[in-house]
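If you scroll down you'll find the structure; I have some questions about it.
Only one protein chain is missing from this complex, and each of the others stays in its spot.
We just call them A and B in the order they show up, numbering each chain from 1.
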Amino acid sequence: MQINIFRFILIGLLFLVSFNGFAFNEEKATDDKFDPKEMILHHVKDAHSFHLWDWKGHPVSLALPIILWTDNGLTTFMSSAFHHDDTGHHIVEKNGAKFVKLHEKIYQLNPNETTVAFDEEHHPTNAVKPLDFSITRNVFMMWVSVLVLLFIFIGAARSYKKSENNIPRGIAGFIEPLVVFVRDEIGIPMIGEHKYKKYMPYLLTVFFFIWINNIFGLIPILNGANLSGNIAFTFTLAIFTFIITTFSGNKNYWKHIFWMPGVPVPMKIFLMPIEIIGMFVKPISLMIRLFANITAGHVIILALLSLIFVFKSVYIAPVSVAFSLFITIIEIIVTAIQAYIFTILSALYFGMATEEEH
Amino acid sequence: MTITGIAAIGAGLAAIGAGLGIGKIGGSAMEAMARQPEMHGKIQSSALILAAFVEAVALFGVVVAFLQG
Partner (left out) sequence: MDLITPGFGLVFWTAVTFLLLLVILKKFAWKPILGAVSEREDSIKNALLEADKARQEMENLKSDNEKILKEARTERDAMMKEARDIKNNIVEDAKEEAKAQANKLMEQAKVAIQNEKTAAIADIKTQVASLSIDIAEKVVKEELSSENKQLKLVEDMLKDIKLN
């Protein structure tokens, strides 16, 4: 039964991969020059509207709210106010200020300016960036993923109450091995039998949050909700791991950082700055690893699909589809592996922070 | 050659190093698993963690390339 479900999902994903290819084809028809770099970066970065597909040359997208913190206070309007303009020409006046959207960034024009002036590198010279709290497509997809997570896990938790003797039923039968895996393969061996319980909610939440967002990033119809490949997302999670590690560090942990026991004094002095740098490198490497892995996967799939348009030939299509299919399947594995690695390294750091002197 | 090109070469060099490192880890892990099949799970998870550490170094290179690019 489970194999059947997996097969179904796999076939669905394959279907969507080919669907993505068609979508680019439509886009190509209206555009003469195809720049793969721009397309890929556009896909990988965040956006203020949820671009779904093009219909007869016009983009169809889901408008998302834009929330800005400006000098005049909170300003909100829908992204549809820009009318799909991303070049900084369409000016939206709201709350006594003028806003433009340029490369998915919102700029606030300086007072008494009517158009955006650009410098040589195409950066606006007469506008500032207000604090942007917009519900971008990544935030939107994050909330969708949260709803899915809540639905799955609260449903699973409920099913235990219904069944006798705590036997997992329905979705819980699928969820329980994963939860037990996080506990038995990540929590207990990395942190230790006695202390792991405190960290389990964080580890489980991080694991499933990253995993589901990795998977969502791979579903092409969602059109590039590359949340776990966004550095802001991985930065936030790495910061949480860093905060928890720092605050659960015991005396032994700090001693190992500032005054390494068991080595001569000159060595202690030499090791101290290295250990202090290491303290910060750990979360930074967590952040970069997840970001780079997921982004690289997206970039490779899109680059392979771009080959069709770069070569302007149908005959390259089977090759690029076959390769992108292959990479997609690898990426499906990578979604789980990266979630696992982020979680296990977090657990490892917690384990190092709480390790007793021996 | 532009600075972007040089950055790309740097990223490629970092990838070579990481490839060698991960290859060594993978080979040794396979050998260890063949020698002690009962330790399969433990070896696999340790190998994954070590690969992640090696990979991080290469990714730093890639990020530096991004900074330049």
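Operating definition for what follows: contacts are C-beta pairs under 8 Å (C-beta built on N, C-alpha and C of every residue); 3 or more make two chains touch, one makes a residue touch a chain.
Model, not experiment: these values are computed from the prediction.
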Contact residue for the chain not shown (choose from A:Gln108, A:Ser134, A:Ser306 or A:Thr354): A:Ser134
Which of A:Phe34, A:Phe118, A:Phe235 or A:Phe323 contacts the chain that the document leaves out: A:Phe235
Given A:Met39, A:Val92, A:Val116 or A:Met142, the one touching the chain that is not displayed: A:Met142
On chain B, residues whose C-beta touches the chain left out of the figure: 63, 66-67, 69
On chain A, residues whose C-beta touches the chain left out of the figure: 41, 44-46, 67, 103, 131-136, 138-139, 142-143, 146, 149-150, 153-154, 156-158, 160-161, 165-168, 172, 175-176, 179-180, 183, 200-202, 204-205, 209, 230-233, 235-237, 239-240, 291, 295
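As a convention for this text, only the chains that are shown with their structure count from here on.
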Separation of chain A from chain B, taking each centre as the mean of its C-alpha atoms, in whole Å: 21
Of chain B, residues touching chain A in the complex: 41, 45, 48-49, 52-53, 55-56, 59-60, 62-63
Residue numbers on chain A that touch chain B, as the complex places them: 185, 189, 285, 288-289, 292-293, 296, 337, 340-341, 344-345, 348
